[in-house]
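Below is the structure I would like to discuss, written out as structure tokens.
Every protein chain of the complex appears in place save one, which is left out.
Per-chain residue numbering starts at 1, and chain names A, B and C are given in the order in which the chains are listed.
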Amino acid sequence: MESKLEKNTATLILSCSDQKGLVARISQFIFQRGGNIVDLDEHVDPDEKMFFIRVEWDLSELNISSEQFEKEFHVLADEINAKWEIKYSYNKHRIAIFVSKYDHCLQEILWRYKNKELDAEIILIISNHTVLEDIANSYGIPFYYFPITKENKLEQELKEIELLEKNKIDTIVLARYMQILSPIFIEKYPNNIINIHHSFLPAFVGANPYKKAYERGVKLIGATSHYVTEELDEGPIIEQDVIRITHKDSLNDLIRKGKDLERLVLARAVNLHVSNRVLKHGKKTIIFQ
Amino acid sequence: MESKLEKNTATLILSCSDQKGLVARISQFIFQRGGNIVDLDEHVDPDEKMFFIRVEWDLSELNISSEQFEKEFHVLADEINAKWEIKYSYNKHRIAIFVSKYDHCLQEILWRYKNKELDAEIILIISNHTVLEDIANSYGIPFYYFPITKENKLEQELKEIELLEKNKIDTIVLARYMQILSPIFIEKYPNNIINIHHSFLPAFVGANPYKKAYERGVKLIGATSHYVTEELDEGPIIEQDVIRITHKDSLNDLIRKGKDLERLVLARAVNLHVSNRVLKHGKKTIIFQ
Amino acid sequence: MESKLEKNTATLILSCSDQKGLVARISQFIFQRGGNIVDLDEHVDPDEKMFFIRVEWDLSELNISSEQFEKEFHVLADEINAKWEIKYSYNKHRIAIFVSKYDHCLQEILWRYKNKELDAEIILIISNHTVLEDIANSYGIPFYYFPITKENKLEQELKEIELLEKNKIDTIVLARYMQILSPIFIEKYPNNIINIHHSFLPAFVGANPYKKAYERGVKLIGATSHYVTEELDEGPIIEQDVIRITHKDSLNDLIRKGKDLERLVLARAVNLHVSNRVLKHGKKTIIFQ
Partner (left out) sequence: MESKLEKNTATLILSCSDQKGLVARISQFIFQRGGNIVDLDEHVDPDEKMFFIRVEWDLSELNISSEQFEKEFHVLADEINAKWEIKYSYNKHRIAIFVSKYDHCLQEILWRYKNKELDAEIILIISNHTVLEDIANSYGIPFYYFPITKENKLEQELKEIELLEKNKIDTIVLARYMQILSPIFIEKYPNNIINIHHSFLPAFVGANPYKKAYERGVKLIGATSHYVTEELDEGPIIEQDVIRITHKDSLNDLIRKGKDLERLVLARAVNLHVSNRVLKHGKKTIIFQ
């Protein structure tokens, strides 16, 4: 899973009904056009009879253009009735981070970005508060302030979308953004909005999960990163983790310990997304490690 | 936390409103009567202003009888308005295990019992099926078969309670018992019925938690051991744990991996209970490790 | 990773220098002979420039015999200069378990075997003590007692090997066997002897690892399952895990907690081995999950 930031590869993510010879056909297709497969992971779901594959190949000796490759692959994909997309390592994901007042998730992502652990471009940061502007500045990332009230919410969101479109953003990361996005965002960025929820979903959906966890007396707390869909906290889960707590931990201790989880879980989920390792399938994800 | 099966100690579990000098008064009380404290753990909840303590002392040089000790302690406890009980290592907990068809939790508990890892007496096993009778026999534990139908349920339960009372059972362990106990059990054995639920509560309450987890696409599955109360799966949690799964795991894999969790989590919870390390407080537990 | 005990598949494990088109050639080869690939996992080590693959395909529509298939594959394998072997689901691994006095690892394996979680045949149990004979009997597995002294060791081991060969054993599991096997075993069963060492290797090699861990004051203890090679505790690691301990844990607590680790880690390692998911490469293993 080494992140080679300078690599020159294409990655196919594909799903279809299971059929004979899929791996052979796909790998043969790539091989015949000069692509050297550097990573291939496939999965057959025996219950659903579905086939899922992620293939990454070196582009350096490809003997046709990417456009021509995709055009020809379209024919094959139609024959097997597949959903697919091909991503290129030279087209990095373009990320907008949405934040409010908590800094831990933002810090974690910017820090990994600076340390070249995140193979993407962080284009801008949007916030409904100004608290985190200094952090954005210290990393040299443009920061946009959009105060949100009940009255101006839709109006402001339309301006945000305009900004995102102007900057060709393809991925939105909600790094403890304390607003619920209007459905218009989900329509514009289906499967490309990543949230971090501060509980082990589906436990403690909604507001104040640490308080609920504290009151329920659980022995572990969790964090969950998922794609945002129209139903709150119901989107496909990308990554989760937990940490042990005891009766000695106050609610503030839960919040403090939970922060460490949130930032690591969100960072891992964003990393999986930008390295094209997540295939969304219905309400679930296939994670190609 | 060494389990010394041959030890000769008393253990006080006490809770009350926080007041000055509680540790001093209690430890002084024990010391003055010849008790040598071998373990003391206390906790003050700053939000609720509650004091919780577990003290264990060696009885070998106690200069009064246990009856006299308790009589005198009663006076102190009344002064500080405490809830308390004292358990003696020579009065081991007397356990009845309830099972249905799954053997993994029963096996785990009997095995640890045989290996002297469980400081209690397993007196008998009750089942609504005969499948596990051979296992009971191989460990030499009496096995009682009470088939349950809609019609005979209450009648059979009354016979079970008669059997439990005759055998002076104080603790019931539901080792994947696939029946819901009638409230009469909970009245007779308040805070002394331990269940294992095969999910990370409060996620996936009720039936078929693995199926629900599979369909939700979680990345970790869990198991929870808790005291049984009148509300299903809502009792105070004693112990929980989780294990990582992936999209490659089928529903059967979840069930298989979950079994390993269930038996370890239940075994740990039973061990905490019989070594008098669990203090129930409202909907939560204080675990004195 | 579902263990379908009734499946009818072949599994190729192959390694060679990395070359272009390997996945395409291998999958094409299988496809053209009627094999439907149900699982494929490959890995390229960019440092060593080595290629590793595990492919499993359904045999039910294969249009040639397995013998013919292997004969033809030999040609391909020679061209790419590969090390390889093909295993068939109908040829289950034949296991001999070696034990001494500890029962926990033996119990765990037999229990999973009985519950059909282990896709192999456990043919016999060999011991230098008679303590565990009853357990063997209760599961109906033949038990052979070979007392070992300094004087008779080699002689007894030769008899053991004779017994193993007569029973066509291919895998030896050392389930806390307290003897060091003579090199003759390693020659006869290269890469097919699985040991459990009760520490997180390479920490605490050799005798009394829990005592060493206790004295060093580590905060986690571990267990390691590995293939046996001529150097003690130096063979390729298959699986490891750890558990948290505290200063409250006595040496006996470490031993007790460690047992839970040992049996789970060994069970997982044996399961990986018998499902042909382990590729040994030098001093390391590739684990195809």
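The rule we apply is simple: contacts are C-beta pairs under 8 Å (C-beta built on N, C-alpha and C of every residue); 3 or more make two chains touch, one makes a residue touch a chain.
Everything numeric here is computed off the predicted structure, so don't read it as measured data.
Residue-wise, the contact with the chain that is not shown comes from C:I237, picked out of C:C105, C:I237 or C:L254. Those residues of subunit C that touch the chain absent from the view are 43, 45-47, 200-204, 215-220, 222, 236-237, 239-242, 246-248, 250-251, 283-287, 289.
The chain not displayed touches subunit B at residues 2, 20-25, 27-28, 30-32, 36-44, 46, 61.
Although one chain is not drawn, its touching partners on subunit A can still be listed: residues 1-3, 103-104, 107, 111, 115, 117, 138, 246, 248-250, 252-253, 256, 260, 264, 289.
In the analysis below, only the chains that are shown with their structure count from here on.
Subunit B and subunit C have Cα centroids lying 37 Å from one another.
Put simply, the C-alpha centre of subunit A and that of subunit B have 42 angstrom between them. Residue positions 246, 248, 250, 289 of subunit B each touch two or more of the other chains.
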